[in-house]
Every structure is written in C-alpha cells, then in structure tokens.
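A single protein chain has been removed from this complex, and every other one stays in its place.
Letters A and B mark the chains in the order given here, with residues in each chain numbered from 1 onward.
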Amino acid sequence: MPEKNLIEIEGLSFKRGDRVIFDGLDMVVRAGQITAIMGPSGTGKTTLLRVIGGQVRPDSGSVRVGGKDVCLMSRGELFELRKDLGMLFQSSALFTDLSVFENVAFPLRVHTDLPEDSIRDLVLMKLNAVGLRGARDLEPSQLSGGMSRRVALARAIALDPSLLMYDEPFTGQDPIALGVLLSLIKNLNQALRTTSLVVSHDVRETLRIADYVYVIADGVVMGQGSPESIASHESDRVQQFIHGSPDGPVPFHYPADDFVYDILEDAAG
Amino acid sequence: MIRFVRSVGSQALERLAGLGRSTVMWATAIWGLPGPGDLVLVLRQIYHVGVLSLIIIVLSAFSIGAVIALQFYTQLSRFGAEDAVGLGLALTLLRELGPVVTALLFAGRAGSAITAEIGLMKATEQLSSMEMMGVDPLHRIVAPRLWAGIISLPLLTAVFNVVAIYGGVVVAVEWLGSDPGAFWSGMRDAVELWDDVGKGMLKSVAFALVVTWIAVFQGYDTEPTAEGIGLATTRTVVLSSVMVLAMDFLLTLSMYGDF
Partner (left out) sequence: MHMRTIEISVGAFVLAGILALVFLAVKVSGISLSADRAGYTLLARFDDVSGLRLRSKVSMAGVTIGRVARIEVDMEYGQAVVTMEIEGDEGGLTADTGAQILTEGVLGARYVNLMPGADEEMLGDGDYITETQGALVLENLIGDLVTRLGA
C-alpha cells in the first residue's frame, strides 16, 4: 500500500466570529487508509471536512490535497478536485426532488458526457454495491434513515473518487444498519483503493475500522495514533473522550455558584 | 435609551448587510445565465411557481372583479352613470389592482413556497452536498427560480386582469343589467394601450423582480433550522408585501404623475 500522504494540513487556523475553531492544526492523511477524526461535539470536525473540500476558506495555514493547496485553487481547479471527491453528509442530503436512481446518477450527469446506457449501468452497479439496487425507483421520502445513507454513499462513490469523506455516518443508526455501514466503509475502501476520512464521535464503531485516529479538541490535535495506541494515550482529555467518562478535563458541572449558597439563597429569600 | 438606539442601529446594519449579501447572490445567480440544459430546470420552476398559482389567481380575480364592478355600479348609478362601470373597472384593474393583488397573492403562495423549499434544502445540507459535487447551487437552484418568477408573475397578472374583467361583466351586465355595448365601448375609449395596459405590465415586471429576489434570498440565507425556515417564510411574505405596496406608490407617482 503506497504510504504517500493524500492530505497534508499545516497550521490551520480558523475563527468564526469570536469562536476559535482551529488554532494551528496539523494533520496528515495517508493514501489508501481509513483515517478517523474524532472529538467532542462542536469541535469543528465537519468544518474540517468543508475546508478540505474547499467550501470554507481558513484564516491561515495550508491544506494540501494531492499536493495542491486547496485555499489557493481557482474555480476550475476546485471543480476538478470535487470530481475526485465523495462526501457522505450527516443528513445524507439526498435531493428530495429526484428519485434514488437520479440521485446516484447526478454526479455522472454533471461531470461526464456518458450516454444514458452507461449511466444506467454505473448507477445500478453502485446501488448494488450498497445493496439497494432494487430501490432504484423509490423517492427519498420513502427511504428509512439507514437506506438514505446507503443511497447517499452510492452517490458519493459514483465517480470512483480518490477521497471519501464521511460526516458522522453512525449517528442514530440501529445496530444492523450500523453493521452494514461499517462493513461497507471498510470494503469500499479496499475495493476502490480510496482514502477514507471518517469524522465521528462514536468511539467504539470508529475504532473498529480505522487505520489511524486523530482526536481533536479545542482547535488542535489532542492525540493521534493507531486505534490500539489511542486507547492508552497519555492525555487525560483523550482518555476521557475514548472511555466516555462523565467527569474529567471536560467537567460534568456547568459553571455555577457554590451549591450550598444557591440553596440557602432561596430559603433566605 | 442608549441600548435601544444601539439595538436599532445594529439591526439596521444587519439589514444593510443582508441587502448586500442578497445583491451578491442575485448578481452571481444571474451572471450564470441558464444555458440550454438549464432550460429544463427553468421550465420545471415555471410549473411550480406559475402554473400552480393559477387557481388562486383565477378565483381571486373573479371575485375581485365582481365585487369592484358591484361597488362601482352602486355608486355610479346614483349619478345615472352606470355605463361607466366598464371603464372604471378596467382602469382600476389595469393600473393598480391587477399588478398589486397578483403580486401579493404570488408572494403568499409562490414566494413562501420558494423560500421554504430553498431553506429546507439548505437545512438538509442538499446545497452543501451539491457544492461538494462541483455544482454551483446558485446556478442550479437559485437562478431557475429567479427566471421562473420574472416570467410567471407578469403572465399571471395578465390572466388576473382578464378574469377580473369578466367577473365584472358577469355582475354588471348579466346580473345588474348594464348595457354591454356601453360597458365595452366605454372601456375601449378610456383605456390606453401603453398608458394603462403597458404601464400596469411594467409594474408587474418590477414586482416580479422584487418578490422573487426576496423569496429566493430569504431561503438561501436562512438559519438551517426548522425555526429558521419558518421565520424566513414569514419574512418573505411580509417583506414582499410591504415592498410591493411601497413600490406601487412610487411607480404610480412616477408613471401617472401629473398631480
């Protein structure tokens, strides 16, 4: 497996209003692997994916995808980049006015001039890969959550991209759907020889399929390593996150006055 | 007191910023004029925005035409001038009621639908995913709706005027017994092609631009939450209505301004 880096992020800094989202983030994603990005909610994991895809411009830092800096790309170059990029959104983001078939065919119609027959074959192939070939004529509103995600996945792989990004793919899924998604992500990564980037806060599931893990909090990388080594990482923060401890560096109590005084105040007043 | 002024000031600045954003959106969307492939998209939108508004337009037009004719007849008959119902009705409709009422109905029905649809697409990340696939949502989602609105509203206004006049015919001629000859000839004599029909249509085009712009922008700019979409839809209807009425006043002043 080639060990070159598909994505290299250096010194990424980004602020939204007053909130610091990224504060000098450094990260490297190796080609052909499944890299997981984990961290507490709201740390900007989704924003990171958007930065890589060129949707969001950071304040400073470089984001090199395939050797070229995304922030410096022209419209045309971004268009080419996105041809090679597949993204699975948290809400699956299927186009509600198109059927399942048309949804998967969408990227093919946009980026290629293939004749109708070829498109049909490709769409059916992709749907088959996710096990939903029989659902091709359904409307998105008729699909369950898990099925929507799989159709969205079929759409994301329509052009055999080199980079697949998954935004919280496991959220709210029942065990069977979870199992299906996990095996799909793993198998697709091998079969298509792509690089997969999984953003998630579902620790157990993610660690099962990841080749390398980054834990992000407070705008920087808190810890990184293989799934085995991350579980015994020295950082307290990482430990709390990985093991899901209710109290630790991220406190249980929301900042408030001393409990005793709070109660006494009521009684006195 | 200071706090009040500050909040008004910041709200005003926010509105100004919104206007700026919407101008950029408008310019970007129109710049990519639809090519032949996009004609399908525009056609689709004309269906949703124009054809589906026909029912409410026709029903309202008929009732309004009938009511106005009734009122005119009642008042004019006091002077023995019932024959002028036709011209009164036509002038009122062509110059004012036709363009304005159609625009208001349009804002309520089609405008709010556009806002809700685009807002929902934004909230479910459809716009984002489109962008990630290399498709510009301004080009694919916004521009077709803009064009559809600009084309549909004037057409709807024309239909409104015709149906309303017939509503008036039913009341004045069929029911109240006004002389059809006088009705139509009085109308024909008083109504000018450019002055009345033309300027009314011009108003309608102006309204179309404003209402569609507001509807599309509110959807595009909304907070991607259920609450946000609801607020945006309301804002579309309210803002459109106010703008239509305000513009109508200004347009009427400038078009018929020999006061």
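Following the convention adopted for this analysis, a residue touches a chain if its C-beta (ideal position, glycine included) is under 8 Å from a C-beta of that chain, and two chains touch if they have at least 3 such contacts.
The structure displayed is predicted, hence computed values, not measured ones.
Shown chains touched by the missing chain in the whole complex: B.
Contact with the undisplayed chain is limited, among B:134, B:154 or B:219, to B:154.
Along subunit B, the points of touch with the absent chain fall at residues 40, 43-44, 46-47, 50-51, 54, 79-81, 83-84, 90, 94, 151-152, 154-156, 158-159, 161-162, 165, 184, 186-197, 201.
Please note the rule applied: only the chains that are shown with their structure count from here on.
The part of subunit A that touches subunit B in the complex is made up of residues 50, 53, 55, 78-79, 82-83, 85, 87, 89-91, 93-96, 106-107, 110-111, 152. Only residues 120-121, 124-126, 128-135 of subunit B touch subunit A when the two sit together in their complex.
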